[in-house]
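In this view, the complex is presented without one of its protein chains, the others remaining in place.
Let's turn to chain A:
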Amino acid sequence: MAIEVRIPTILRSYTDGKKAVEGAGETLSELFADLDARHPGIRERLVEDGELRRFVNVYLNDEDVRFLDGIGTKLSDGDSVTILPAVAGGMR
């Protein structure tokens, strides 16, 4: 099961500078564990005490997983996961 994971600039030190990597897992939690096996240390930057870190946003097919099932959100083959530093607000 292949899931594309888009990596923000500040975490590309873990992915040899790659903007996107592939991973696998039934849930987001499993996906992060899978990523950590090939990119050691990345999970620690995303997860704290079994929850998403406060200043990290994760999107499943562009939808914020905090409004889905958080780190327990279920994944399907072909899904796209985007990791971003949390920045709110906009231009109006």
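In this section, a residue touches a chain if its C-beta (ideal position, glycine included) is under 8 Å from a C-beta of that chain, and two chains touch if they have at least 3 such contacts; residues count from 1.
Here is the rule we use: contacts and distances are computed from a predicted model.
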item	value
Complex member absent from the view - protein name from UniProt, among "Thiol oxidoreductase DsbE", "Rubredoxin-NAD(+) reductase", "O-phosphoserine sulfhydrylase" or "Phosphate transport system permease protein"	"O-phosphoserine sulfhydrylase"
Positions on chain A where the hidden chain makes contact	8-9, 55, 57, 59, 61-64, 66-68, 82, 84-92
